[in-house]
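For this view, one protein chain was removed and the others were kept in their places.
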Amino acid sequence: MKKYWRRFKNSFFWFSFRRDPVAIASFSILVILAILSFSAPWIAPHDVYESSSIDIMNSELPPAWMEEGSSDYMLGTDIQGRDMLSAMLYGMRLSILIGLGAVCLQAVLGVLIGLIAGYVGGKVDSFLMRVADVQLSFSTLMVAIIISAIFQLAFGLAKYEDLAVPLLIVIIGLAEWPQYGRTVRASVLGEKKKEYVEAARVIGLPRWWIMFRHILPNTLSPVLVISTVQVANAIMSEAALSFLGLGMPVTKPSLGSLINSGFEYIFSGSWWITLFPGVLLVTLVVVINLLGDWVRDVLNPKLYKR
Amino acid sequence: MDHLLEIQNLEVKFRLRSGEVTAINDVSFFLDQGERVGLVGESGAGKSVTGFAIIKLISKPGFISGGKVLFEGRDIAGLSIEEVRNIRGNRISMIFQDPMMTLNPVLSIGTQMTETILAHKNVSKAEAQAIALDKLKKVHIPSPEKRLDQYPHEFSGGMRQRIVIAIALLTDPAVIIADEPTTALDVTIQAEIMDLLSELCESEKMALILITHDLGVVSQVTDRIIVMYAGRIVEQGLTRDVVSNPRHPYTKGLIAALPESQQRGKALSQIPGTMPSLTDMPQGCSFHPRCELVMPICKEKVPELIELDNKNALVACHALAKGGAS
Partner (left out) sequence: MNTQAKPLLKLEDVYKEFDVTGGFWEQFRWENGRPVRKKAIVKAVNGVTFDIYQGETFSVVGESGCGKSTLARTVTGLLQPECGKIFYDGDRIDDLSYSQKTPYKKRMQMVFQDPYASLNPRFTVRKTLEEPLFFHYPELTREQRLDRIAEVMEQVGVHPAWAERFPHEFSGGQRQRISIARALMVDPEFIVADEPVSALDVSVQAQILNLFMEAQEKRGLTYMFITHDLSVVAHISTRVAVMYLGSLCELSPGGEIFNNPRHPYTKALLSAIPRLGEKKAKHIRLKGEVTSPLHLPSGCVFHKRCTYAKEICTQEIPTPFTAGDNAAVACHGVEQGWVG
């Protein structure tokens, strides 16, 4: 363990991180946001999932610093009388959870398919990549809308509310695997030609072993690079779906559904219901994207010199 | 004193994460008009860096940290970028290992050549075209008129290198620096290109700095040899002397290691170990960990280049300075 820590401290990764203020800032913000959201049940002033604690009388209270605001509800309340701050913390937790989950699913699917397509080649490759092409030619959102509409119809709205989180993960995960599939396939094709793979074949190692032990680890850096961007994308997709009413239900609001629920009242003066979750969502996505840019620069072999 | 090009105590450093390292150290040599000099060494010896430093083409994180490059009386190392551009590609041309470093893949050969001429000379377009054609003939490109309209990818590797040489000739330079010009080529084509280079040096009265790792190539083309090791010159002398009677233990080892200098089937003589990396140079003479003649002083003091038999033969070795070995 100590050895790995020392190797990490001597690595180029750590070196360039320390020297990049943008990377440090975005990483710190991301960590703070993540800690806040995952400790929501303990630090949030109100439990938004507990319907008994919500009072409709408190609905549409403005933030605390405004005249009608109450010090109980720092960022005001939404249309149902939920505390905005608590709802946002819980919502962000859901958003991050769905984002990460969807990306894991995308990565597993995409890496597996890309690896097989690249290594086996020939007809298998052509078939898998055409599937990816077809899927990429629909927008992610469209695929997601179709699938979630079907699910809502099939399970009914009540059941859907319970299953919403895993369902969204599956939907977004299925919609975006080609990104991984193509990236991995491209780097597999590059690695496959290298002499160490030929050496492994001359030794007579089994094909699956060469695929998973030799080629796969060497194709992972581009996967890491797109993963950060994909997490941001997945969070955005989830928000967009929820905003359209196809994502998280109102009883379990994510950032997207919060924005949606406030959107109707934005012109009646309750701007905070939309604005605060909106700002939080943008911050989260921007921070992840900035970090992704940095990772891409660091892992780019062309820039990786000395 | 009236050398065409004189390099004095040139030093190039690189700024790395771990601190500054010296890529070349105290490099001094000269080049006379029409003279052909070979800069020989293994990878990492600093021969290419020296070549680039002469025309001030050292890019970050490297920089020239000391010394002078006197060309026709002016110090290139101290000139501004504008002034250097007047010399680089004009009075001093460079040929690289990969022809595609010079050639633009999306422009025809003719366009590239006339553009170069127009950038450096005050001539009309028609005149520029005529010059281009003339130079293509000089490098023995078959049917040059047709070739002017072709693109780099339509040529073979050897032909591309010929075109690069023709481009280098466009401004009638006084010096050509050729950095491993034939390393990527097959032997039969290498032989043709080398013949061409020596022929041109004679007919155009050009001086040549040939940077290569191949002692055989150098010995066929050049008048003098400069052997570099770990960023320093270790031996310098007339080609025929150095090849037939190398003095520095490194040069000796290098020549003995060539398969052709051994009897068939016998083990080759080898220099143990490898060249030290820039980041951990040994104290004293940088060759001492691999040297047979190592003495206590070698581990402490860097040997200076000293004259041996005549003004042309210089060697940096403590063992030879004391006259202990020959």
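To keep things simple, chains are lettered A and B as they appear, and every chain counts its residues starting from 1.
By our rule, a contact is a pair of C-beta atoms (placed from the backbone, for glycine too) under 8 Å apart; a residue touches a chain by one contact, two chains touch by 3 or more.
Just so we're clear, the structure is a prediction, and the values are computed from it rather than from any experiment.
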Option touching the unshown chain, where B:57, B:79 or B:191 are the choices: B:191
Sole residue of B:19, B:105 or B:265 that reaches the chain not shown, by the stated touch rule: B:265
From B:39, B:230 or B:254, residue that would touch the chain that is not displayed: B:254
Candidates A:46, A:82, A:182 or A:214 - the one touching the absent chain: A:214
Where the unshown chain meets subunit A, residue by residue: 194-196, 198-207, 214, 217-218
Residues belonging to subunit B that touch the chain removed from view: 42-43, 142, 156, 158-159, 186-192, 194-195, 198, 213-217, 219-221, 239-240, 243-244, 253-255, 257-262, 264-265, 267-272, 274-275
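What we mean here is this: only the chains that are shown with their structure count from here on.
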Where subunit A and subunit B are represented by their mean Cα positions, the distance between them in whole Å: 54
